[in-house]
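Pasting in a structure now, in structure tokens, and then I'll have a few things to ask.
Other chains of the complex are left out, but the ones given are in their true place.
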Amino acid sequence: MAMMTKTEYVASLSAMKKRVFIMGQEVENLADHPLVRPSLNACAMTYELAQQPAHADWMLATSNLTGQKVNRFTHLHQNAADLVAKIKMQRLLGQSTGCCFQRCVGMDAFNALDSVTYEVDQALGTRYHPRFRQYLQYVQEHDLVVDGAMTDAKGDRRLKPSQQADPDLFVHIVDRGPAGIVLRGAKLHQTGALNSHEIIVMPTLTLAEEDRDYAVACAIPADARGVLMIYGRQPSDTRKLEDSQIDVGNREFGGHEAVIILQDVFVPWERVFMAGEYAFSGLLVERFAGYHRQSYGGCKSGVGDVLIGAAQSLAQIQGTDKASHIKDKIVEMIHLNETLYACGIACSAEGQPTASGTYLIDLLLANVCKLNVTRFPYEIARLAQDIAGGLLVTLPSEKDLANPQTGPYLEKYLRSAEHHSTEERCRMLRLVENLTLGPGAAAYLAESMHGAGSPQAQRIMLARLADLEGRVRLARRLAGVNDSGTD
Amino acid sequence: MAMMTKTEYVASLSAMKKRVFIMGQEVENLADHPLVRPSLNACAMTYELAQQPAHADWMLATSNLTGQKVNRFTHLHQNAADLVAKIKMQRLLGQSTGCCFQRCVGMDAFNALDSVTYEVDQALGTRYHPRFRQYLQYVQEHDLVVDGAMTDAKGDRRLKPSQQADPDLFVHIVDRGPAGIVLRGAKLHQTGALNSHEIIVMPTLTLAEEDRDYAVACAIPADARGVLMIYGRQPSDTRKLEDSQIDVGNREFGGHEAVIILQDVFVPWERVFMAGEYAFSGLLVERFAGYHRQSYGGCKSGVGDVLIGAAQSLAQIQGTDKASHIKDKIVEMIHLNETLYACGIACSAEGQPTASGTYLIDLLLANVCKLNVTRFPYEIARLAQDIAGGLLVTLPSEKDLANPQTGPYLEKYLRSAEHHSTEERCRMLRLVENLTLGPGAAAYLAESMHGAGSPQAQRIMLARLADLEGRVRLARRLAGVNDSGTD
């Protein structure tokens, strides 16, 4: 059976022996940890929605490897419609969780590795592609969550990997043997690492020959010997420890990030997809980043829908929803959010096949998509705070609502439009706080900025992909300038 | 033969007897008039490029009416790929002309009328749709340019048509007879009117029963008795009268707008596609506007390409193209321009069939597209002026370049980087002036703002089309608010 239920997924994770540290403590039972559980719930939605017939078009796909129905998160895109369906799936999940559901990175890694290993094999006579496809078949059959691990520690940004004072600041092969390779280094910003079955390691930048040992891609079980995860803090994270019903904002869902330490991790050759082919490292980075920049047009517009809904809900509660300036701000939020979605759709619909048959988004438009994602969510969040009012950051604790000495006063004085309760108002304010100043903002804002590469990375790609000289020729022709400079 | 050459097109226009006034003079030989010729050239490019095999995928389509190859400007979109091809055709033409090529309005009118007449017939038992298709077959077979005439004079914006002091401020039926109807009124902002064979009249807003005589759609030969056109001025328009080679900026191409007066024009019934069905007027406006809002994602990104090319060219000429702030501005221009294109692609790729089989864009995304068009070209133009430098508005006339007393000084002192001539620099500056402060700016800026409806029209559509209550439900679920306001 190719697909797991949500329950099976949680059980499968519990069976693993990951080494994880959270706020200074090593944690045994991850699934029950209140700082992890919301993120597990979010990732589990990728299983739950896949079981719902209403969402089958978007959540499921027919594997080109086996002909079986698989969860789209494990699928190789076979046409532009697959790429478009990916965006719609991501928007649905963003709408359903109001946070990062963490499973996209692996999907984007699969698709990038598929075409790149194929092209490496074509160029160099290696056999990575069949090996990768065999691994992916395993992932599909077991319906696994795979962490795509790209970002290295990087040290001094002005130095190449082998120039760094510490050679481990980029993950590299420290030993090669007949059975496999040994890896050392760390990967930062690993979204959903604690909820993953597997880790796919990839290089983080274009490499030159002297850095060939850094040109490594491979798959590692998330609980392999030598793998250690350190949980990253988020704004207001510990509200999840308060047994909060209201103040946490989004009680059921959240995300998380982790640092993954790879301390001499052994990887057998059948799980190695690149080992020294430095000339293809840039291509892998570019394709993975391209797919992931596409992704943000889906997931972030889904979270944007939640924030728009929360702002509109607060306007209704506070009796301001008919004010023209409020309606105008809501329209502006919609406009910006749909622009993100449009860019996600456009780079998908314009997708083209690679040599391996797997479809690649239009890279230029995917970078345009992501560059907008580094801007518009901030403006949407600003508008949401405008509509929410100052109470967003002055609201007392839910414990004050519950305290008999203060609760009745708050109930009385925080009451707004008649048919909405004070508690409803507080809950909605906390959701906006979560998304714009709390753990949700880590994903909706800072991750929108830096995930899949910071804005400057997109700008560099735009400069590279846009045919600037072609545009100069258009202008010269219309201006009547010929090759010698005149007409 | 379904398609004309450029030469045949010009000849076909010359055979017509339009009544046209330009700057106070009635004009006989339109094609030779220097204020009209550049716009005729631009429109003629829709014929010329259709003859080039390289562009066949975009410029041509197979008619669903006849099975013949036709110019895409006369085609009914049969699938989402047709809608996408339309955008690419428009971008190509924008790139090729650097201005408005005027033939889109008719195409958008055809597609809107096709589905609306079908639905009117279905609802009311009328026979408009077959009549319209017969007319369109005639258009396809003769490869005609058709002006889509929607915007009425409107008078006092707070009053409905029949409430206006003057009943003619909106075009209306003043007489109905067995042979046809008689129209009176005026249509403003008629892009390319002088270059059109035909005019399709449509209502300009949603009408109520008391305004049923204003609910009229029909086709009129552009030289029909009672039709009078008055040419609209554009910034720096008379440079075209200076026999200028340089100062005109874009010597070969331009656009134009006209007021069309309909002074008791008779229209036979076989050319009438709506006559009183007021309940469908809003639908026709919405669909036409939707198609036309899509269009701007294509044509304006094509003109944007020219402006980006001109700015980059000036940076090269002036030796600033390697400066990091200049490169960054060029990237920003590309980013904004591609966002417009992405929105055009997205609303097309998400197109769906109407009841008549003709495909309609995603209306929400088409409005998002246009709303971005009301903003980004202005910022692109601002950045182009930044890169161009102050000489953009202080450059002497080309006559000073030619004058032996001043020319050598200008040649000497306006010289910049070595391998570019002073004349080249002047030509490129004039192109940027044309596009940002001249006749090109009328199309690239002001028409981007108001064409297919001013920004507020798009905002109203966004408010109407976005499922705001659905978003409120998403937020309530995540905030733990149930129907009684609590969890």
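For clarity, chains are labelled A and B in written order, and residue numbers in each chain start from 1.
Keep this in mind: a residue touches a chain if its C-beta (ideal position, glycine included) is under 8 Å from a C-beta of that chain, and two chains touch if they have at least 3 such contacts.
Every value quoted in this text rests on a predicted model; they were computed, and no experiment measured them.
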*2 chains shown - copies of the sequence in the complete complex*: 4
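Just so it is clear, only the chains that are shown with their structure count from here on.
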_Cα superposition angle of subunit A on its copy subunit B, in degrees to the nearest 5_ = 180
_Nearest whole angstrom, what separates the Cα centre of subunit A from the Cα centre of subunit B?_
39
*State the interface residues of subunit B toward subunit A in the complex, per the touch definition above.*
84, 95-98, 245-246, 249-253, 305-310, 312-313, 316, 327-328, 330-331, 334-335, 338-339, 341-343, 345-350, 364-365, 368-369, 371-372, 419-421, 423-424, 427-428, 430-431, 459, 462-463, 466, 468, 470-476, 478-481, 485-487
